[in-house]
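All protein chains but one are shown at their positions in the complex.
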Amino acid sequence: MELFQQRWNELAAIKRELAERDWFPATSGNLAIKVDDEPATFLVTASGKDKRKETEEDFLLVNSKGEPATDTKLKPSAETLLHVEIYQRTNAGCSLHVHTVDNNVISELYGDIGSIQFTGQEIIKAFGLWEEDAMISIPIIPNFAHIPALATAFSEHVKTDAGAVLIRNHGITVWGRNALEAKKYLEAFEFLFSYHLKLRLFR
Amino acid sequence: MELFQQRWNELAAIKRELAERDWFPATSGNLAIKVDDEPATFLVTASGKDKRKETEEDFLLVNSKGEPATDTKLKPSAETLLHVEIYQRTNAGCSLHVHTVDNNVISELYGDIGSIQFTGQEIIKAFGLWEEDAMISIPIIPNFAHIPALATAFSEHVKTDAGAVLIRNHGITVWGRNALEAKKYLEAFEFLFSYHLKLRLFR
Amino acid sequence: MELFQQRWNELAAIKRELAERDWFPATSGNLAIKVDDEPATFLVTASGKDKRKETEEDFLLVNSKGEPATDTKLKPSAETLLHVEIYQRTNAGCSLHVHTVDNNVISELYGDIGSIQFTGQEIIKAFGLWEEDAMISIPIIPNFAHIPALATAFSEHVKTDAGAVLIRNHGITVWGRNALEAKKYLEAFEFLFSYHLKLRLFR
Partner (left out) sequence: MELFQQRWNELAAIKRELAERDWFPATSGNLAIKVDDEPATFLVTASGKDKRKETEEDFLLVNSKGEPATDTKLKPSAETLLHVEIYQRTNAGCSLHVHTVDNNVISELYGDIGSIQFTGQEIIKAFGLWEEDAMISIPIIPNFAHIPALATAFSEHVKTDAGAVLIRNHGITVWGRNALEAKKYLEAFEFLFSYHLKLRLFR
């Protein structure tokens, strides 16, 4: 139970910080953090909540299939299946999904190509890549309205314990071995998106 | 009286959050929330207040015509008539009006056309539209200085319990069945406006 | 003395709010509020302070010439003379000077013309102009490094109890009959500047 509370607090801290940046417009976005491995459980944001508020009902515990692990009236986020793919396929400990104007614009500008690559940027070290001309790439998948179809397309890109996928005109999903790494990946990508767009205005 | 206080607190929470985003420049903007149906009363922001401050005089109770329902020296917002149209014509529970740079720019760019449509964007689900190519449209009306004339033009677009209207070079008014829905509509439209403008810079 | 404390608190509240918006980059900006008429005294920001901090030394009382009215080691802001012009020539009660990126860009783009006009914008009502096609104009003066020369150029535009002047590549100075009006003018002009620039990107 202590572990449960610790993970809850970690996720609540991330939710608070991202909410301050307005990265959950119109109740969008969802967050998850792994609690246990045997049996596999994770905390995920409840559906339809105003993420600017902090309550006892912000998260609920779900099992490896994304179903409530306890008796609750709360519904897991509609996109819980994406988080399920992450925890089933990797050793990730935390996963974050947010909508920002810049990640949406990037996803539309490069959606037909199917990915965008960044290189020659210091912030790429956040991904653990330390060479001078390190490159980081993020796939862009179509935004299937049918969540299981979306989860299938998404799962093709879930191969490592830390990673990220852009969903076209929808948002970014990132994951990492723990909460700090997931947030680091998220902030690094958002910085790259904003940098890329601003620079492109002058080119 | 408990209901009155509950509605006051809901509206105060929204005012605080929107004020933090600076969505009430120069004392602009006004907010309302329904308190009772029989007789119809709603709380509305008092005229000319600095919405960054929180006081006992932020809101006053008005009747179905927008007149003070109690003995008070406070004046209802000059645009109370728009809120009156909403509560008379629908079952809305909350209505919000704010000026932002982006909603003003959109209203001017598309004002001659009289509306703007959005499609292919995940955030459209915030309007309860779940299909893959769902479309949302928002009308843009002229900014008549005469408030009753503005209210008449506005009322033509007030047909459902949740909706929105852009007033050219003025701002957006949204309404919903309750405070959460009204704020969700507001944030979803502001996201769409900002996304549309940013993307258009690259097209 | 009560009046002194009341005015201090009003000015401190404005300073706090503008600091949160980062409108005092690099210790720039200065604020003043009138305390008494006979003899004329006003509070003005002390020179060189970090305006993100709140201390007992944020403001000092000066006389009608802008000289310290009490024994103090604090130096009034280098631009106190501009505030002196305002209180000598009008019945203003509060005056604010801030540097923002947008007011600097506007001042450079239209500096050769010597002014910029705005019309057809709802926020113009903040200036007490209620007609449908009301127009507001703000003069842009050169940024003389010699403060007395700057004060002279500035004073030519100080004719009413509420007004504003842009100093080229420097910032805006606004004043009003009281703290609320001065802040309202400031926010209205900053909104107009940001709106104008964003719209111009698409024209």
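Here the chain labels run A, B and C in written order, and each chain numbers its own residues starting at 1.
Criterion: a residue touches a chain if its C-beta (ideal position, glycine included) is under 8 Å from a C-beta of that chain, and two chains touch if they have at least 3 such contacts.
Small disclaimer: the values here were computed from a predicted structure and weren't measured.
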item: Left-out chain, listing which of the shown chains it touches; value: A, C
item: Contact partner of the left-out chain, one of A:Glu38, A:Asp71, A:Asp112 or A:Glu132; value: A:Glu132
item: Selected from C:Thr27, C:Asn63 or C:Gln88 as touching the chain missing from the view; value: C:Thr27
item: Residues in subunit C touching the chain absent from view; value: 22, 25-28, 50, 52, 99, 101-102, 104-105, 108-109, 143-145, 167, 169-171, 197, 200-201
item: Missing-chain contacts mapped onto subunit A; value: 17, 21, 120-123, 126, 130-132, 180, 183-185, 187-188, 190-191, 194-195, 198-199, 201-202
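The criterion applied here is as follows: only the chains that are shown with their structure count from here on.
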item: Category of the chain touch graph - line, ring, star, complete, other; value: line
item: Subunit A on subunit B, rotation in degrees - Cα superposition, rounded to nearest 5; value: 90
item: Mean-CA-position distance for subunit B and subunit A (Å); value: 31
item: Where subunit B touches two or more other chains, by residue; value: 201
